[in-house]
Each structure stands twice: as structure tokens, then as C-alpha cells.
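This report concerns only the one structure given below.
With one protein chain withheld, the remaining protein chains of the complex are depicted in position.
For clarity, chains are labelled A and B in written order, and residue numbers in each chain start from 1.
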Amino acid sequence: MSDSGSSSGSGGRSEREAIADLMADYVHFIDDDRLEDWVELFVEDCSYRILSRENVDAGYPLELMSCDSKDMLRDRILSLREAVLYNVHTDKHVLGAVRVSGPEDEDEDGVRAWSVQANYSLYQTTANGETRLFSVGTYRDRVVFSGGRALFAEKTVVADTFTVDRLLSTPI
Amino acid sequence: MSDSGSSSGSGGRSEREAIADLMADYVHFIDDDRLEDWVELFVEDCSYRILSRENVDAGYPLELMSCDSKDMLRDRILSLREAVLYNVHTDKHVLGAVRVSGPEDEDEDGVRAWSVQANYSLYQTTANGETRLFSVGTYRDRVVFSGGRALFAEKTVVADTFTVDRLLSTPI
Partner (left out) sequence: MSDSGSSSGSGGRSEREAIADLMADYVHFIDDDRLEDWVELFVEDCSYRILSRENVDAGYPLELMSCDSKDMLRDRILSLREAVLYNVHTDKHVLGAVRVSGPEDEDEDGVRAWSVQANYSLYQTTANGETRLFSVGTYRDRVVFSGGRALFAEKTVVADTFTVDRLLSTPI
């Protein structure tokens, strides 16, 4: 019943399909607590940020979480693994329709990026099976292809919901 | 980070992909308050209706909102722009799987329509970041192609949730 592989690495699909699969892997890896696989969906020189929409709209993008490289993401995961509080809740993402536009023209390094946007709703369930809505928001991402794989160059979570009770910053 | 373009107009994709993109643009344009772009997703001679499921099932399709042309939609948007109450909440749609069937045979004008169905959940977030479920329901649409673009000929929102506190009819 479990799925041990990633669907975003297999061949024979269009770039759009590969991007849709990357977006799906992203949320399922978090939900299934496969954070070590999750970090492999990013390029080394990546950006990962969680912002609140209210701050984005006001022009003050206060960051709830910010990592400027894959190494920082790895450190963050190590911290989460050591923290007692993590895994108290079960996450469940429902990912809405994925909008893809691109690719853009090549940058100075010959890389072509795609812009990707998708809404999500994220639910958390306690150990006794009670579920509540935790966050809704939008992913606003840039995806590149490296070695035939779709990977996140930039992942930006713009959360509509501004929750004050987050004890520890976990990925959304 | 923002996305200024529409993904539904680009070429090189199948008709099914173009329809899926149209459905995605529809919800993102509402959520991003791009209502002037949103109205361009409809043909001139379009129909836009919001119904409650309870009335549909009972055979009395009381319409919560009804526009019989693109001009009426434009007027509605102008009214919303002038209304103080609009934009008090932030909308966020999560669009479920899109079912596409068709195309039908050509009509008398040589147009072939596709039937499209998709569920949605719509959340609203207040200025202080509190999110609540506003509506769930189903889009039951007819899509045509004009000048290579997928556009709504009929957009019908059948809302399961019957909310009494809507001060102003806004798109769902």
C-alpha cells in the first residue's frame, strides 16, 4: 500500500506533467513525513520561504520561515527530527489546480525556469482523530529542470491564514 | 513572484489541457482580485449562474446570481469595484479534479462544446488571518474554443452550502 518512490523522476512525460508531479510529490512527502525525500525536490541553490499574504499585500513580506539554500533546508529538517513537538499532528494537503507558465528565456547559466502557481488547503489531525483546517494559501514557485528532473529553484508559500499558535516552523 | 499572464491562451497543448488551464485561471483570477482578467475567460454570449443545490434538486433553480451576457458580467464587476464591502475578505479556492467530456457535435453555428465538471472548496480569510469555509459545490460548465482559446460559454456554480450572510453577490 505504501509508495516508496518518487513520481517526479520518471521519464516519458511532458515537462508540464513533470511539474505537476513535482507539486504532488511536494505535498505528499510532507504528509507522509518523508522530509529527507522532500528536500531532494530542491536544487542546491534554492530559496524556500513562507510568507503571510497580509504582509505581502502591505509590501512588508515578513517571513515566517526562510531558507536560502538546500543546506539550510537540511539543517531545518534535522532540527525538526530532534524536536519533541513535531509529529504531534498529522498533516494533510489538498492541492488545487496547478497553473504552469513558461518556460522563460534562458538565464546567464543557460537555465530556463517555469512559473508555477497552485492553491492548497492544509488540515491537521490530532492523535484522537480530530481534524481542523490549519492553513490555506498559494504556492508561487519557480521550477527548473536538472538532469531531466523537475526541481524547485524557488518555493514561496503565501499563507492567507495567519496562525499565531505555531510553536515551531514546519514546512507547509 | 506575481503572475501577470494567463495560462489558458498559450499554444502547443491539447484541448483537455487548455480546458484544465481555463478552470485554474478562473479560480486564481478571483482569488487574486483580477476580475477584469476573469471576465475575459467568457465568450460574449455567455451565461453565468450561481444556484443552490437544494433548489436544483427540488426542481426550483432559484438563482443567487445570474448574468446572461459578458456585458452583464462587466457591469457586475464595476458594481463590485464601487462597493465598499468588497475585498473585506480574501478568497481562496481549492479546485478538485476536472472532469472533461466531449466535444459534442457541432451546433448550427459550427461550434463544438465540451462539458466540464469540477468540485471546489472556497475559503474566506479575514484581515486578521482567520480562515473559514465559505462554500463547497460543483462547477457544471460548457466550454468552447474561439480563436484557439478555451472560453466559458456557460458557467454554472451549484453551491451545496447555502449561506444567508452574503451581503453582496460576488463570483464563486
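FYI, a residue touches a chain if its C-beta (ideal position, glycine included) is under 8 Å from a C-beta of that chain, and two chains touch if they have at least 3 such contacts.
None of these values were measured; they are calculated from a predicted model.
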Just to verify: which one of A:Ser52, A:Ser121, A:Thr138 or A:Thr156 makes contact with the chain not shown? A:Ser121
Kindly note down the residues of subunit A that lie in touch with the hidden chain. 1-3, 5, 7, 10, 13, 17, 20-21, 23-25, 27-28, 31, 90, 92-96, 98, 121, 123, 125, 127-131, 133
For the chain that got dropped from the picture, name the residues of subunit B it touches. 16, 52-54, 94-101, 115, 117, 119-121, 133, 135-138, 140, 156, 158, 160-163
